[in-house]
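Down below is the structure, laid out as structure tokens.
Every protein chain but one is kept in place in this view of the complex.
Chain lettering (A and B) follows the sequence in which the chains are written, and residue indices restart at 1 in each chain.
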Amino acid sequence: MKTAVVAGLLAATCLSPAAHADALDDIISSGTLRCAVVLDFPPMGSRDADNNPIGFDVDYCNDLAAALGVEAEIVETPFPERIPALMSGRVDVGVASTSDTLERAKTVGMTIPYFAFQMAVTAKDGAGVASFEDMKGKTVGATAGTYEAIALEEQVKEWGEGTFRPYQTQADVFLALSQGQIDATVSTSTVAQANVKTGNFPGISVVGSAPFDTDYVALFAMREEYGLLNYLNLFINQQVRTGRYAELYEKWVGGDLPDLTVPGTYR
Amino acid sequence: MFDTALSWNDMIFLAQGAGMTLMVTAVAVLAGTVMGIVFGVLRYQLGTWWSLPLTFVLDIFRSVPLLIQLVLGNAFQAIARLGWEPFTTSCVILSLYTAAYCTEIVRGGIEAVPPTTRRAARSLGLTWWGDMRYIVAPLATRVSLPAWIGLTLGVLKDSALVLWLGLIELLRASQILVTRLQEPLFILMICGAIYFLLSFPIARLGGYLEKRWSPHD
Partner (left out) sequence: MFNYTFRWNQALNALPQMLDGALVTLQIALLSMVIGVAVAVALTLFRLSGNRVLRAIAATWVELARNTPALFQIYMAHFGLGAFGIHLSPYASLLAGIAFNNAGYLAENFRGALKAIPDTQTRAARSLGMPAGQAFRLIVMPQMFRVAFLPATNQMVWAILMTSLGVTVGMNTDLAGITQELNARSFRTFEFFAIAAVIYYVIAKAVTLAAQAFAWRMFRY
């Protein structure tokens, strides 16, 4: 009887780690961390002249992999495919500038914010848009499904005039803007500045800020993987604490470092 | 216009994209044709009534936009935790899509073989299999080939939609270059030219065979 119990306990101790291996264990034991990154979203993610992935999110994923002691693998996902990639287990973590809306948090697990965007208005020169209010009645666009697109579409509806056009990629928005298909766009200021700076899009300039709330973006993982989400939260905290966040910000964006906390509340 | 920032490297990148397009197409057409032949024969043998479930399922693939099929297929494999690469998902969906059309082509081909010919074959002592192999297959192939080539062309072009899943095929490769180099017209024209180069010879072959093998000429 006693031996049976001991044997049973032994078996349970031996087997339970295998049976309860969570995503965090899986990543560490597999030796690879697979990150979903959006690569047409400079400076967060883009491609260099050899078409290799670079950007803030790419570096962030590499740091995370280094912290876990594993290799990083960048999996390019278009904006709409971030979640299916996660759900199917093709990636472990999304490092993809994903706004942490309550609606989305019903489906995936969001960490604390790892980056914060201010919204800026970029306009086509000569379209007569010099501020956010000037966009009233104009044709405007943004990247479909992003925080700013949702806010801008509601604003256009509220104004009751003008047109809103969602494009599937950030690149298409700026292409449309520089061609004059749309008069102005609201995007994250980092993205706007990075795109204007490239000189790829002639005739557009950042004309002002948009009065939308700060867009906090989070890493995401499977909703039920608390172990991993906990680790990610601590990792984000450590990135700020060690100054790595400031370093990466200086490298890719530059300027005033955005605060990742909301005054007067936790998280 | 020819003053372009497009480098040799970028042309190789485009060529890789074209390679991906060809690969997805090849897998889809191959698998789709095999399935199409099996389903086509089944449909013919079972008759309209018994093959109704099969007809219905295959009809879905022809009545829902491929883009929706791809997104839905990808979401499904995600939910089922199959962990498929976008390449696998794309190939599976495109194969089924091809099979749905191919089934109709195969069935049409078999139906075009005169029943009297087949009865004659069976009276000569050929088994069902022998009849299929030596009488129906050669005759039906002749009737079906032009349509099959048309289908192959269709799949080659429709494969552009797999870019939605993040697969870097020809069109997606062009978009990436457009993003970096900002020469939309020039790069898109190269992209179109490559598509044309890939499909025009096949189209011509189809036209030639149609003319050559047409029973009316």
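Going forward, contacts are C-beta pairs under 8 Å (C-beta built on N, C-alpha and C of every residue); 3 or more make two chains touch, one makes a residue touch a chain.
Note that the structure is predicted; figures quoted are calculated from it, not measured.
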Selected residue (touches chain absent from view) among B:24, B:37 or B:66: B:66
- line: In the full complex, subunit A touches the hidden chain through residues 79-80, 83-84, 87, 101, 103-104, 106-108, 141, 144-146, 150, 163-168, 172, 175-176, 179-181, 224
Task: With the missing chain put back, which residues of subunit B would touch it? List them for me.
output: 60, 62-69, 71-72, 74-76, 78-81, 153, 157-161, 171, 178, 184-185, 188-189, 191-192, 195-196, 199-200, 203
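Throughout what follows, only the chains that are shown with their structure count from here on.
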Task: Take the average of all CA coordinates in subunit A, do the same for subunit B, and state the distance between these two points in whole angstrom.
output: 36
Field: Complex contact set, residues of subunit B against subunit A
entry: 7, 9-10, 13, 71, 74-75, 77-79, 81-86, 163-166, 168, 175-176, 178-182, 184
Subunit A residues within the subunit B interface of the complex: 40, 46-47, 49-51, 75-78, 80-81, 83-90, 169, 171, 175, 178-179, 200-201
